[in-house]
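As you look at this complex, bear in mind that one protein chain is not there, while each of the others sits in place.
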Amino acid sequence: MIIEQLPIINLLLFLLMALFIPLLKRKPFKITLILGFVVLGLVFISSVYLLWYVNNVGIIIYTFGGFEARFGIEFVVDPFSALFTTIIAILAAIIYIYSSGDATDGIEKTEYGRYYILLFLLLMSMFGILYTNDIFNTYVFIEILSITTCAIISIKKKKDTYTSAFRYLMMNELGSLSYLIGVALIYMATGYTNITLIGESMSNAFQAYQLNIVIALGFMIIGLGIKAAVFPFHIWLPDAHSSAPSTSSAILSAIVIKVYILVFVKVLFRVFNLEILNEMSISTILLILAGVGMIMGSVFAIAQKDVKRMLGYSSVAQMGYILLGIGLLSFEGLRAAFFHILSHGLMKTALFLSVGEIIFYKKTRKVNDFDGLGFIMPVAMGVFSIAALGMIGLPLTSGFISKLNLGMAVLDKNQTIFLVILIISSLLNVIYYLPIIISAFLKNEKYHYRLESIEKTPRTMIAPLILLGLLIIVVGIFPNQIMVFIESAVRSVMP
Amino acid sequence: MDIVDKIIENINYLGAIALFVIGLRIVVLHSNLIKRIMGLNIMGTGVFLFFVSIGNVTGGVPPIIYPDSSGAVYINPIPSVLILTGIVVVVSITVYSLSLVIRIYENYETIDQKELSRLISEEANDH
Amino acid sequence: MVILNVVIVVFLILCALAIGKIKDLLGAVILFSAYSLMMSVLWLILKTPDVAITEAAIGAGVTSILFFAVISKTKRYEK
Amino acid sequence: MRKFLSNVLFIILFIVLAYSIMQMPTGANVFVPSYNEIARHYLENGATETNASNIIAAILADYRGFDTLNETIVLFTSVVAVGSVLRSTKYDKELRDHE
Partner (left out) sequence: MNDIIIKNITRIVIPFAQIYGIFVILNGHVSPGGGFAGGAIIGTSLILYTLVFGREKGRKKFSHKASEIAETGGILIYVIVGLIGLVVAGRFLTNLGAGFPEGVIGNIISGGMIPILMIGIGIKVASTMISLFNLLIDEAI
């Protein structure tokens, strides 16, 4: 059946695209771009089809080489992985169209080929991480992801990108090796690498070797926490995300750290199970980390003068929101977290891409230089405003829905203190986003820029921005259609 | 001497953990970038040693099956396979980070983390 | 065999500590390649010849050469 | 002082890990949990299922072949990444002359 082969075909399409880019070096670059777009389109169609299929027919289990799952490697496409691969495909397609507008800021022309190779390998590894049902296979995919994420930062040949990429790489590696030693401990206690089998034998192992399982979970949480920029481990993020080219920042901030948090969810709920988590009172630790992150991320963001650094710190705060939803360990909490992964993905992509356009044409990254920009670049600034209002949590945007859900989930678990933190964090968001919008639309510009610059903006850059703005509003007005898929994803993770 | 016997019995695990911790210490505390990469390698080999010790069997033989060698006890082959993959991954990471070190040295004339942070903050103040 | 195993593990730990302490990066790389070689011997003792061959070729061979190449491009002494 | 404190921290980490490992079934024998039916299956049927006498190669390239594919992709990625950081200027010139 062809439908069973779709996950591996998705991965192979990305891989073959990456392999064929060097062969197209002598041809005009447009051919590569169009081919890449075709690949992304095919993958998008197949992931949407898979999403429909797993929600209506049943989950797909694919084993390599025709062996039983426990002997080989297994792919599982369930509502969880199908939903998030679709989201990644949408965001990646939008970012891809934007980046083809010849405005990948700071990347030399000779590096375009390599940039797209790395981009497709990055997408492949993220799809693989979501599909695979094997903790060691996850590790290998995570390593591909680590190298490619660092490489799409350091591809911009600037002084500061090298240092931030190096620091990011070191932190990433500490994370990977922590994850790997967690895998080793789990393998030692259970003897499996397949997630389903580990989940079945985990309760027995926990009875026998309690301390070791706790340590394994600790290593995995720390390892994935470093990679997902959970609060005390976030120190690499602002440097890395702000020095990267704009399209890379959008990918890193909107997609990559989310993928790590999804692995985190998989590890928490599938490798370990709810009983063990409750017994270890892991919920409290996660909630405290989330609360501190939500406040501190926003506070740091207020202090920034550089727009991209500000957005980076804002991501730290938003990861706190997602972690809050996960830390509640309840159906509502996980639903809110998954919805926020989607809505934050949309909003952060919109913010980074619109800022990227502003940086590309105005050559400034200072927050103070945004005065009067709303008249010069109405589209970029308009989308920026919609996304920023979404971040604040205004009604009619997707951010409002996720905050509403999160608040209800918090109340459901009687953790009123976190509702207060949520509101404080939203207010802090107002402090750093609103002045930018006000100064952009209400103040007069300090300097005179020629109006022609707007006309030069390629359509491939404007269209994705408008699409993102519309998506944010549409998701905010009609959340129920998407909630169906999210709820079935939550049910597949949390039985 | 019970404890000494216990240590000798578990020497490979203890060595693996010791190497992991020493490597971690070098990565976190050392300011020289090349040393940090070496620390990463040491950490990696620590984890690999841990894995391989899981699969070890006293008196076992490597899992290569000849038709006439029935009755032998083989070691567990799975950890070795995972490690073969892991070694190559660590080499790739090492090379990439070394290339970054070359570029950092070219731009800042130093490979010392402390000096590097000082130079970067000075530059930020200049702007 | 057990004694050899213990001796090698102790040697590895001492090597790792020395890599942390030594100021001369060239010396550190030489120590590192000795470390890798000992590691491959340890893997022979643990009956994983495949890993031992790979470690000897990649860890002791290629990685050390790459470290040497980078040190020749940058600084030899830590200060 | 700071160095001393951090050293103490690392030693504590080592002791905790070592203590926890001592609780595990660390004996190098065939009765540990990791030597389970999967490992036995590989050793007993691996040779006939794949027709390779080196079981490690059989697992590497057959049972877990997909891992190995990923790992060659890691190598490919590292070449591209290193190339994007360090491109020999000479090769650049060759390329420019070619165009």
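As written, the chain order gives the labels A, B, C and D, with residue 1 at the start of each chain.
One rule holds in what follows: contacts are C-beta pairs under 8 Å (C-beta built on N, C-alpha and C of every residue); 3 or more make two chains touch, one makes a residue touch a chain.
Please read all numbers here as calculations on a predicted model, not as lab measurements.
In the whole complex the chain that is left out makes contact with A, B, C, D. Checked against the full complex, the candidates D:Ile21, D:Ile38 or D:Ala58 give a single residue touching the omitted chain, namely D:Ala58. Residue-level contact of chain C with the missing chain is found at 49-50, 52-54, 57-58, 61-62, 65-66, 69-70, 73. Residue positions on chain B in contact with the hidden chain: 62, 64, 66-67, 84, 87-88, 95, 98-99, 102, 105-106, in rising order. Where chain D meets the chain that is not shown, the touching residues are 47-54, 56-58, 60-62, 65-66, 68-69, 72-73, 75-76, 78-79, 82-83, 86-91, 94.
The rule we apply is simple: only the chains that are shown with their structure count from here on.
Rounded to a whole number, the gap between the C-alpha centres of chain A and chain D is 26 angstrom. Chain geometry summary: the mean Cα position of chain A and that of chain C are 38 Å apart. Among all residues of chain D, those that touch two or more other chains are 17, 21, 32, 34-35, 38-39, 42, 54, 56, 64, 67, 70-71, 74, 77-78, 81, 85. Within chain C, residues 48, 50 each touch two or more of the remaining chains. Residues of chain C touching chain B in their complex: 2, 5-6, 9-10, 12-13, 16-17, 19-20, 25, 28-29, 32, 35-36, 39, 42-43, 46-51, 54-55, 58-59, 62-63, 66-67, 70-71, 73-75, 78-79.
Residues of chain B that touch chain C in their complex: 8, 11-12, 14-15, 18-19, 22-23, 25-26, 30, 32, 34-35, 37-39, 41-42, 45, 48-49, 52-53, 55-57, 60-62, 75, 79-80, 83-84, 87-88, 91, 94-95, 98, 101-102, 105, 110-112.
Of all the residues in chain A, the ones that touch chain D in their complex are 15, 18-19, 64-65, 67, 70-73, 110-111, 114-115, 117-118, 121, 124, 128, 136-137, 140-141, 143-144, 147-148, 150-151, 154-155, 162, 187-192, 205, 209, 211-212, 215.
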